[in-house]
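Apart from one protein chain that is not included, each protein chain of the complex appears where it belongs.
Right after this comes chain A.
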Amino acid sequence: MTQPIFEDRKNQIHVKGGAEPFDMACNRDSLAGAVSQRACVFCGSRVVLYPIADALHLVHGPIGCAAYTWDIRGAVSSGPELHRLSFSTDLRENDVVFGGEQKLYRALCELIDRHEPKAAFVYSTCIVGIIGDDMEAVCRRVEKEKGVPVIPVQSEGFKGNKREGYDAACKAMIRLAGTAPIDDISPLSINLLGDFNLAGEIWVIRDYFERMGVQTVANVTGDGRVGDIRRSHGAALNVVQCSGATLPFARMMEEEYGIPYIRVSYFGIEDMSEALYDVARFFAEKDPGIMERTKKVVSEEIRAIMPRIKELRKDLEGKKAAIYVGGAFKAFSLVKTFRHLGMQTAIVGSQTGTREDYAELEAITDPGTIIVDDSNPLELQAFIKEKDVDIFVGGVKERPIAYKLGVGFCDHNHERKECLEGFVGMVNFAEEVHRTVMSPVWRFVPRRTAGKKASLESNNIDSACSLGAPEECMKEGAI
C-alpha cells in the first residue's frame, strides 16, 4: 500500500481496491512547503480567457505574472493574434505605495489606442488585491471613453487555486454574452466551450459538427472572438468539454438564457463518438436526419483510423501508464484511451479534481490504481517507481520527473504542438505513446540497467514484440 509522503495529504491519495474505503479529500489549499504542481487563481482565469484572439489581455501587477504567461499555450487563431502578446502594467515600487489605478488607466488607454481590440480583459494579481486598486471603476471609465468593453477579471492569485480562476474568467465573459443580435442563428446551433484550440484542435471538432449539420456560434475560447461570444446566447446548446474550466459559464448561460448544456470529451474514440452522438440526440427532435449523418461521420472516421490503431496496439499491449493532468475530465478520457491501446493506467491524478471526479476515476480504473489529488514531485516520483510505469502523461512540470527516472513521457498539456482531439487525435496520441514507449533509450537508463536484471529481461521480450514475436502480443484487442 502506498504510504503518503506528507502526513497531511493522506486523504488526498487513494488506492483503488485497497484497505481504505473511498473517501478522498480535494479542493483544499495546497500544503505549504509541499511543492504543489498547482498554479493560482490568476493562472486559472488567464488560461480560460487567453485564446480570445481579438481581445486585449492586460495583467495588472508586477512583471512576473505576465512574463510567465506570455504565449505559453499553443492556442491557435485563424485570424487576429492579439492574445499572443503579453501586456502588463509592470507595477513598480511607487505604484505599490501610492496605488496603481492611474497607471492602469493610462496603460489601458495606451494599449487600446495602439491595438484597437474588440474588448479588453484586465486581470488582477495578488498585489492588486492587497493595494486595493478599484479595477472596476477604472475599467468602467475606460470603457466609456474608448467605446469597447473593458472587463475586470477578479483573479488575485492567493484567493484560491486555479478553479476559482475559472469562475473569475467565466464571470468576466458572461458580461459579453447577450450584447449582440442573434437573429441569423440556426436552430441547430451550439457553442463549443472548454476547447482552447491547441494545435488547431477546435477546427477538427467544428468540422465534425458541420458535417452533422450543426452550426457553431462561438468558440469559448479557443480561436475565440469577442463578437461571437457577444452573441453566444443565441445558441441552442452549450457543449462543454473537459473538466470544467468553462462549466461556470455554461451554468450562467443556463440560468440567464435558459440554454442547456452537456459535458463531453473529445479525447479517445469512445468519448469523441459519444460527444457527437450526445449532440445529435439533443437535436434529434428538431432534425430527425441528424442521427444518420452523425453515424456516418463517426463510422467514416473510425474506419479511417482503426488499422493504424490496431497496429500500434500490438506493441503497446500490457504496458503501464501514469496520468497527472490539470483537470480530471481529461483523465477519464485518458484512462479509456489507454485501454483502447491495450494499456493499463496505474496512477491517475489531477490538480483540481472534485469529489465526483475522483469517484468517477475510482469507478473506471483497475484495482490497485493510485488516485491522487494536488500531487507534488516527491509523491509522483514515488508512485512512478512503485508502479514501474512505461509512460507518464502530464504537463511541463511533470516531464523532468519522468525523464530523470528514465520513464517515457507524453505532453498532454497546453504546450502541445500535435492535435490530440478527435479521431485523428487518437492516432496522433497513439503514435506518440508508441514512439516514446518503444524507444530503445529506456534500455540504457539506470532504472533498467542497475540491479534490475530480471525485469530487464522481461522488458526486452516486451520490446521484441514489434519485431513480430510471441503470441501474447498478437492477440486482437477488444476495440
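Keep in mind that, in the parts below, a residue touches a chain if its C-beta (ideal position, glycine included) is under 8 Å from a C-beta of that chain, and two chains touch if they have at least 3 such contacts; residues count from 1.
Basically, contacts and distances are computed from a predicted model.
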Record-based protein name (UniProt) of the chain missing from this complex, from "Amino acid ABC transporter permease", "Sortilin N-terminal domain-containing protein", "Nitrogenase" or "DMSO/TMAO reductase YedYZ molybdopterin-dependent catalytic subunit": "Nitrogenase"
Option from A:F87, A:Y166 or A:F282 whose C-beta touches the chain left out: A:F87
Candidates A:Q12, A:S36, A:S77 or A:Q154 - the one touching the absent chain: A:S36
Which residue of A:A137, A:A304, A:A363 or A:L378 touches the chain not shown here: A:L378
Absent-chain interface as seen on chain A, which is shown: 5-6, 29-43, 58, 61-70, 72, 85-93, 95-96, 103, 106-107, 110-111, 126-127, 129-131, 157-161, 377-378, 381-382, 385, 396-397, 399-401, 403-406, 445-447, 450-451
